[in-house]
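Pasting in a structure now, in structure tokens, and then I'll have a few things to ask.
With one protein chain removed, the remaining protein chains of the complex are shown where they sit.
After this line comes chain A, so read on.
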Amino acid sequence: MKLNERSLASYATSGAPADRAGFLFQRAGRAAAYLRRWFVLRGNMLFYFEDAASREPAGVVILEGCTVELVEAAEEFAFAVRFAGARARAYELAAESQAALEGWVKALSRASFDYLRLVVRELERQLAAVRGPAPAPPARALPPAAPPPGPAPRENGRAAWSTAAPTAPGPAPPPPPPRRRASAPSAPAAFARLHESYGREVRALRSLWLRGRAQP
């Protein structure tokens, strides 16, 4: 698959501060040693460089549809970024301290576009709820409340978010076809569920880690 790698590299090294940056150890293969690399998290992209002075990333991990887990390993402060699916790959990483481990795990597990979109939808809803009918934000500022209702896209992809509830007074979008309605819960309920499940996962991992730490 072609990818606009030059733009990707430029995005990686752009002037704005990264969401998170630091050294991590990366395991090259199952039995391989860990190599120390400079990692930069920007948006839903985790770039890695041979070293902090490199001008171009050696690679990037696209962080959609992944989970981040602590791992039991000989290496201290080890964690993994895992993807779903058969023969799915996992990026095995290790931080340099407990604080760094916790910071990276938190940052990476919330880095996906999907997660951010859920938060934004939820805030959109909250703002509409506290404001009531209100003038739209000035044109200079940000997004219109919801994409205009339009014909559903053709082909194999469903538009997962095109039937979001209207967040501003105005004509309601046409009711979604029954198939979509059955599979798309309202945004705030979906977000609450997602947040709860992240919370459960984090609590479980934390107690695992605490237990492991208690052993001599």
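The rule is simple: contacts are C-beta pairs under 8 Å (C-beta built on N, C-alpha and C of every residue); 3 or more make two chains touch, one makes a residue touch a chain; residues count from 1.
Heads up, the rule we're going with is that contacts and distances are computed from a predicted model.
Novice: Quick one: find the hidden chain's UniProt protein name among "Glutamate--glyoxylate aminotransferase", "SLAC1 homologue 3", "SKP1-like protein" or "Pleckstrin homology domain-containing family J member 1".
Specialist: Cross-referencing UniProt, the chain left out corresponds to "Pleckstrin homology domain-containing family J member 1".
Novice: From the listed residues A:R36, A:R89 or A:R206, report the one that touches the chain absent from this view.
Specialist: Only one listed residue reaches the unshown chain, and that is A:R89.
Novice: For the chain that got dropped from the picture, name the residues of chain A it touches.
Specialist: 1-11, 14, 17, 19-20, 43-45, 56-62, 64-66, 83-85, 88-89, 107, 110, 112-114, 116-117, 119-120, 123-124, 126-127, 130-131, 137, 141-144, 147-148, 150, 153-162, 195
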